[in-house]
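As you look at this complex, bear in mind that one protein chain is not there, while each of the others sits in place.
Up next, subunit A:
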Amino acid sequence: MKRLWLIAMAVAGLSSGLAQTVVKLQGFGGNDTAIMSSLVREVVNPALEKDGIRAEYQGIEGDYKAALLNALAAGTAGDLFYVDIFWSEPVFASGKVEALDAYFTKQELGVFVPSLLNAFSFKGKIYGLPKDFNTLALQFNKDLFDEAGVKYPNQADTWDTFKAKLKEVQSKLGDVAGMCVVADFARFGAFAYATGWKPFNAQGKTVLDANFKRAFEFYTSLVKDGAGKYAQDLGEGWTGGCFGAEKAAVAIEGNWIGGFLKDKAPNMKFGTTFLPLDPVTKQRGNFIYTVSWSMNAASKNKPAAAKVLRALTSPEAQNWILSRGLALPSRSALAGSPVFQRADKYGELSRVVFNGSTRQGGNVLPFKFGSYDGGDWMRPINEALQAVITGKKSVDQAIADAQAELNKLVK
């Protein structure tokens, strides 16, 4: 043991003896580890070599949120780390995350897509730079629409025309659902936002009002009116699963469906368009799913970490990721990247998903629910959706029950 001690001390002494400042990055495990360590090695570290700074990425397998919260509490968190928008606010509110306004100028922050940057602002300060993002888009299987002799969905579709198209496909083909409907706010919410409804009103309460009900009625009627089937009834858990297996003609997913389809159905002829418009407001809604790079408030190398952060979100770094088709960039200027201009189906998918964050996306809100745990907040609504889709409750009953649950949660 003593020798081990000595060896360990020697190793510790050696590493601290070097003049380089090491900035520790923490994020998701799995592929992110491979991607980020390559990015750091090829783009970030060469750019920072002259400053004597070296970044190191550490991916965390398993439950990232729990691991990060533990690490923040124990003082072992990295200098920079991922924060998922879904649970960002409680983390920002904890004071463990450094506000970035002191390290970046207004111009430097202005290059990011505004809706993304807003997603990480809390009480007027910016607590993270968007690493990449996703929104929802509508994917449709061209073969199925051709076979049914129905026009493809397009960006001028309203809920009604969209539903009519799906209904026709489902009735003409017989063995294919128009859409496979999931009882999940992460999809349904985009329709609710189209009506102008927001998760929290000015008083911070969740009110399932008439607008919400209109979206709810439309969404659940897809199954009842023969324009779609409940995903679980088709043996799938997400709309992309049904779509890839040609069990449904359309899917509502983000850019991630591209990778899935490359493996599952490489020959599928599919197109992508924006989500349909609310016939009343003539608006669409959308979510922004994103993850930030945030700085540890307890970090000892804040200026160095800011430099690394700049390099991680630089155009070079984002282009590196984008050109490999791994994620969408958070810089507005990269909207003109040749990747988005590609004529193929994946180019179209990326383009539409990217533009979902802009004004074309309509009422776009980040996928977060104030200071509440998103999972807890969404549960009553998901249960209501499921109860109506499976015919267990009426719309009014389900919404009333969900409202009662939410009243207990949202103080």
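Structural remarks
Simple rule for what comes next: contacts are C-beta pairs under 8 Å (C-beta built on N, C-alpha and C of every residue); 3 or more make two chains touch, one makes a residue touch a chain; residues count from 1.
Operating definition for what follows: contacts and distances are computed from a predicted model.
For the omitted chain of this complex, the UniProt record lists the protein as "L-arabinose transport system permease protein AraQ", which is one of "Beta-ketoacyl synthase N-terminal-like domain-containing protein", "L-arabinose transport system permease protein AraQ", "Cytochrome b" or "ABC transmembrane type-1 domain-containing protein". In the complete complex, the residue from A:D143, A:D184, A:E217 or A:D401 that touches the missing chain is A:D143. The chain not shown here is touched by just one of A:V22, A:V111, A:A265 or A:A298, and that residue is A:A265. Only one residue in the set A:G196, A:P279 or A:G325 touches the chain that does not appear here, and it is A:G325.
Within the full complex, the residue among A:G29, A:G196, A:P315 or A:G370 touching the omitted chain is A:G29.
Although one chain is not displayed, its contacts with subunit A can still be listed: residues 4-5, 8, 11-12, 15, 26, 28-31, 33-35, 37-38, 41, 57-62, 67, 70, 74, 76, 143-144, 147, 235, 240-241, 244-246, 256, 258-269, 324-326.
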